[in-house]
Each structure stands twice: as C-alpha cells, then as structure tokens.
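Only one protein chain is missing from this complex, and each of the others stays in its spot.
Per-chain residue numbering starts at 1, and chain names A, B and C are given in the order in which the chains are listed.
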Amino acid sequence: MNNAEKAEKILGNLVRAVDMLQNCAEFSLLMPEVRVNLVYALPKARTADEVAAVDGRITVVQGLPHASGLPRWGASDHMARLIIEVRKYDPAINAGINFKCDATVIEVAKKYCAEKSLSFGWIDRTREPAEVAEKDRSSMPWKIKQLVTSSGGVPRLFYEGEGWGKEPLFVALGTDAVEVVNIAIEIARRYQHRLS
Amino acid sequence: MNNAEKAEKILGNLVRAVDMLQNCAEFSLLMPEVRVNLVYALPKARTADEVAAVDGRITVVQGLPHASGLPRWGASDHMARLIIEVRKYDPAINAGINFKCDATVIEVAKKYCAEKSLSFGWIDRTREPAEVAEKDRSSMPWKIKQLVTSSGGVPRLFYEGEGWGKEPLFVALGTDAVEVVNIAIEIARRYQHRLS
Amino acid sequence: MNNAEKAEKILGNLVRAVDMLQNCAEFSLLMPEVRVNLVYALPKARTADEVAAVDGRITVVQGLPHASGLPRWGASDHMARLIIEVRKYDPAINAGINFKCDATVIEVAKKYCAEKSLSFGWIDRTREPAEVAEKDRSSMPWKIKQLVTSSGGVPRLFYEGEGWGKEPLFVALGTDAVEVVNIAIEIARRYQHRLS
Partner (left out) sequence: MNNAEKAEKILGNLVRAVDMLQNCAEFSLLMPEVRVNLVYALPKARTADEVAAVDGRITVVQGLPHASGLPRWGASDHMARLIIEVRKYDPAINAGINFKCDATVIEVAKKYCAEKSLSFGWIDRTREPAEVAEKDRSSMPWKIKQLVTSSGGVPRLFYEGEGWGKEPLFVALGTDAVEVVNIAIEIARRYQHRLS
C-alpha cells in the first residue's frame, strides 16, 4: 500500500468507527464538556495535518452521539499532538479517543483493564511544574513522559486528572480507530450498567 | 401572546440568531474547548426544560460555526441554570451565549463595553470557597452573587476566570438570542482585527 | 403581534414540526425521491422569500427523517409557489408538506380523510395542456385551478399524479406546520401498519 492508499484506509477506518459510536446510545453518558475527538495518525505523522480527526468533534444530538462533520486531516489539535507524542515511546499506537472522566468511570475502566489484561495509567496534573504549565504547548511532552514513567510504558487506557482551567479526561489508545472505539463503547456499557 | 405562542417565538428567534452565527466565519476564532451554547428562557423558567438551547451545541465544521442540531427545550444544562440564576437579580435578561476567554478577548470586550456604555464584569473563581466548589451545582448561586456584587448589577458581558477543572469562558447576556449574538459577532470581528 | 414577531413564530413552529418528524421513524417510509419539504408562509406572502422552509430539505439519515438545515426564508421554490397559489382560493392555508405517493398511500390517505371528514383531491397531470407544461413555471396556476375545480375547494390532502419527468407526490395542507406534520405522521403510521 502506498501513502495515498494508507491515507484513504485511515479515513475509511474512521468512518467505520464513527458509525459504531453513532449507534451506541450509551456513549452519550461519556460525553465530556469539551466533546469527543477520535484521531488516527499516518505512520510517520509529525504535525496535526498528518493526523485525521472528526471535523467539529463528536457531540450529542437528540440523545445520540453525532459526528459534526466528516473525518478530515488536521481537524484535531490537542488529541493529534497527544498521539504524536505517545508514539515516541510506542510506535504501535496510531489512534485515540477521549471521553468523560469521573470517579465512577475510573472504577469501571480499572476493572475493565484488569479483566482484559490491558495496561491502565493516569497523569497527575497537580505535579506539573509551573514553568511547564505556563508555556503554551509545552505541557504535552511533560504529561506523556510522566504517564509513561509512572505506568512503565504507554497504557492503552488512562486519564488525565483535572488541572487549572482543564477538565479531567479519559483517553483510550490503540492501533486503529475501530479498536479504540470498541474500548470506549465497552466502558460506556459498563458505566450505564453501574448507573442504573 | 399566549405561552405556546411565546415558546414558538423563542425557538424562531434562536433560529435567526443561529443563522447569523453560521454566516460569521470570524466567530470560529471565539470557539472555546467546551463549544458554544446559545440559550433563551421562557418568561418564568424555573428549570432547564423551560430554557431552549441549540441541541448538541455550536461547533466549527469546515472552518465555519455550525449548529449541531435544532433549538430544543432542555438542550442546555449549565447555561440554562446561569440564565435562571441571573434573572433573580435582573428579570430583563432572557438569553445568553458563551465563548472563548483569553487575555486578548478580555481587552477587546472591555473596550467594546466602554464604547457602547455596556456594563462589564467578571467572576473570580479563585475566591470560590472550597465547600461551594465541592458540592455539585452549588457553584452557580455563589458565582452569580459574586458577579452581581462586584459589578453593581448584572453586566451584559462578563467572563468567568479559569477554575480547577474549568475552562475560562465569556458570557454575553440580553433580552433575546439575536441581541446576544450581535454582541458576540461584534467581539469576534474586533478580535480578528486585533489578531491580524 | 407585528410582522417580525409573526416571522419568528413561523420559524419556531417549523422547528417544532421538524422535531416531530425527526422522532417519527415511520415517516421514512414516505420519503419520495425528491425528498421532503415543509413550508410555512407569511400572511401575505407573494414570493418564495416570504415563505420559510427547511434548508436542504428533509431526507433520511441512519434510517430516520433528518432535516438537512434550519428553517430559512426562501429555502423552497416549488412548495412555496404551491402555497402562494393555493391561498388565492383559500387564505386559511399557510403551510404544506409533500411526501411519497403510491397506490397504497392513496388508499390509506383516502380512508384517513373519510374518517376525519377532511377533503381529499388529486391533480391529473395527463390533462395538462402541452402549452402549459412546456412553459416553465406556468404549470402551478393550472394545476391548482384543476385541483380546486375537481375537488370543489382546496382539499387538505391531495396528490399530483405522475407527469412527464415528474415524480407523483402527495401534499398535506393546513394552517401551520405542526398541523400538516400531524397529518403526515398519521398517514405514515397507517401506511406502515398496512405494509406489515
């Protein structure tokens, strides 16, 4: 497969993953204030333009998850930079999705990881040095380093605790968009079960 | 006009206001991480179900502001509660919109208010007592009281500084949705002019 | 109510009507090839710009009726001209919706009208004189005159038989958008019942 073929395959994998999310009503329960993005990077992506994401993010309309636009290169900034940084430690990671983090989601996610033998981690933003937090865009390398160090590698599921001006968020990582959406859907179903 | 007629007029005013936003490319520059909501309350609204808002919020798709869904009763929680609380101090307020807050937006908004003789205010979340912040949904009455006290009334334009786990945000208030969107669009145009 | 208030009330009534349609899965069965439009005219509308309609029409997405855009003035041409023409005979009509026409829908609609004591009619396009059909936009006055003459007034539900280059279509008429959507939804439910 050449690069153009790889790029099309990535957009198509995102379409499949978005379709799965749009048919999962339970995932609405995991909608964070910042809304959800789902990203998938080209093999050697160095900038956000080489990472495809859902244009306008995924929100909730009429009670169901809803992609605002089509998958598009450069449609994500934060999640794109996260994937690019994570790959410096684990090049097998290509895709990620973020979702809501609260005490119950943490419990559900930990149990899920234990059952599936998936690695679990978290980023403690209270430990972030002031000089890192103050400088725009210098947080990501610090955060991923802290995550990898504390987890002994790149975990497939982790959360970033709340920070000053920052909502806490969960992130699932994997080799493609369908894989990370399958994790998010499973967490959503278990979370709904816990709430009901 | 009876209540059913008032309710339809509110939905229609929101449609007009959303149409204005969707045609204002500059407003994309004011998109906050949590996306934008635009709300308009029934005269004696006491719950979020009596406040109409854009279902799924307003996001940016293909570089332009884009309403995810139609205006719908109960489609907002946070902004709806804000309007209900604000009206305890100023019953002339029916509608509100939130947008991005940074140092430049603050400058632009202050200057705009000075020129238009509009009141300007801000909520300092660093002063929020721990017992208020910890109890879910008890923040709003505290915040609005602090805002009204420090501003000497309900300001038409104010921002809420960043908090623990909370993005800083601007809010414009007014008698209807078209009025608050006109303010937001004017700020967006001046902001773009400042950036370019 | 002044004109601006009437205009907002019309947009809001369309929002309510679209919301009803979007929650009615059965209506997908009545989707015609040309898709559905729903229109509502200002009291003295003379041009399509004074008739509000769903921008981009209503289509079917993920198996459910879906409005492509917001209600907007001038968003319909054909249905807008139909309403304007119909009002020359019955000024009580302000709104209309079109939907699929086949032998079964005709049966269902006739029975519905008989039960509800609503007038029923049809336009026989095979009788359209060649000189009318050939001249662009001269068909509408002829069609509505034929409809009113053959029905003894403006019927609330009628169909237009197929023509050369024209899909056959049903139209429901009424005083507002919610009223005509209620008729369309009831036909859709009875149609589904007949098919199953």
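Here is the rule we use: a residue touches a chain if its C-beta (ideal position, glycine included) is under 8 Å from a C-beta of that chain, and two chains touch if they have at least 3 such contacts.
The shown structure was predicted, so the numbers you read here are calculated from the model rather than taken from an experiment.
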Inset, instruction - Give the residue, chosen from C:Leu29, C:Val60, C:Leu118 or C:Val132, that touches the chain omitted from the document. - result: C:Val60
Inset, instruction - Using the touch rule from the top, list residues of chain C that touch the missing partner. - result: 33-35, 55-57, 59-62, 66, 68-69, 162-168
Inset, instruction - Can you list, in ascending order, the chain A residues touching the missing chain? - result: 1, 5, 7-16, 18-19, 67, 70-72
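Please note the rule applied: only the chains that are shown with their structure count from here on.
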Inset, instruction - Name the chain with the Cα centroid closest to the overall protein Cα centroid. - result: B
Inset, instruction - Would you mind pulling out the distance in Å between where the CA atoms of chain A average out and where those of chain B do? - result: 28
Inset, instruction - Would you mind pulling out the distance in Å between where the CA atoms of chain B average out and where those of chain C do? - result: 37
Inset, instruction - Go ahead and note the Å separation of the Cα centroids belonging to chain A and chain C. - result: 45
Inset, instruction - Pull out every residue in chain A that's touching 2 or more other chains. - result: 62
